[in-house]
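Everything below concerns the one structure shown next.
The complex appears here minus one protein chain, its other protein chains still in place.
For chain A:
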């Protein structure tokens, strides 16, 4: 009986993870190394990878700052009433519950050319939807809970006393944050960054809706893979996917390493 379960577990593991990954790698090398190189050297592929890279960097920076601020306010913000804090706390999880496609759609409806805000920005020559800013907003929406949910429990666990002690010793906000709070939440933030990078690297639904998927303009790596598959361009799709997968795997390894470091401390 036990053996059966073990076999079944391995089987599921193989079918869900190893087989698709193997198929993808093989597919990418179907045309040999040259095929892989050609697929990646296409201008639209390079542009898509660059787009993805830009989004990852922008979103990670913004989400790290916003997420940390949000976590600190939710845990320490005694100036907010308890009810408001509980409300905001549950709102943070919204992106988990809402499908990314719907999240993207909300952004299009709110900030698209058809809306008042969108029209205003369009007039002053700043395009949000179907352009880079919209894609960043969409990805931010999807990744927002990741940083908050990593940092909040750590802040709760360390409590406010160390910070209060610092204030009675004469330290003001920034000094207290850098000298007392930051060393305690550092690893949680690194964790949150890894998760944010991974999520924004692979985000598809929200970005597809918001970007409009315009080749060489707003196409990202994931939406390019989708288009290549649609066009039966299997080698190219697999090649770009392989690049994304390689990034994700290295991120996972980085996260494992970070976890070990955290345990050592």
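Annotations
Going forward, contacts are C-beta pairs under 8 Å (C-beta built on N, C-alpha and C of every residue); 3 or more make two chains touch, one makes a residue touch a chain; residues count from 1.
By definition in this document, contacts and distances are computed from a predicted model.
Hidden from the displayed complex is a chain whose UniProt protein name, among "Heptaprenyl diphosphate synthase subunit I", "aminomethyltransferase", "Carnitine transport ATP-binding protein OpuCA" or "Glycine reductase complex component B subunit gamma", is "Carnitine transport ATP-binding protein OpuCA". When you scan A:50, A:69, A:169 or A:249 for touch with the missing chain, the hit is A:169.
When the omitted chain is restored, the residue from A:58, A:89 or A:184 that touches it is A:184.
For chain A, the list of residues touching the undisplayed chain reads 159, 161-162, 164-172, 175, 179-180, 183-184.
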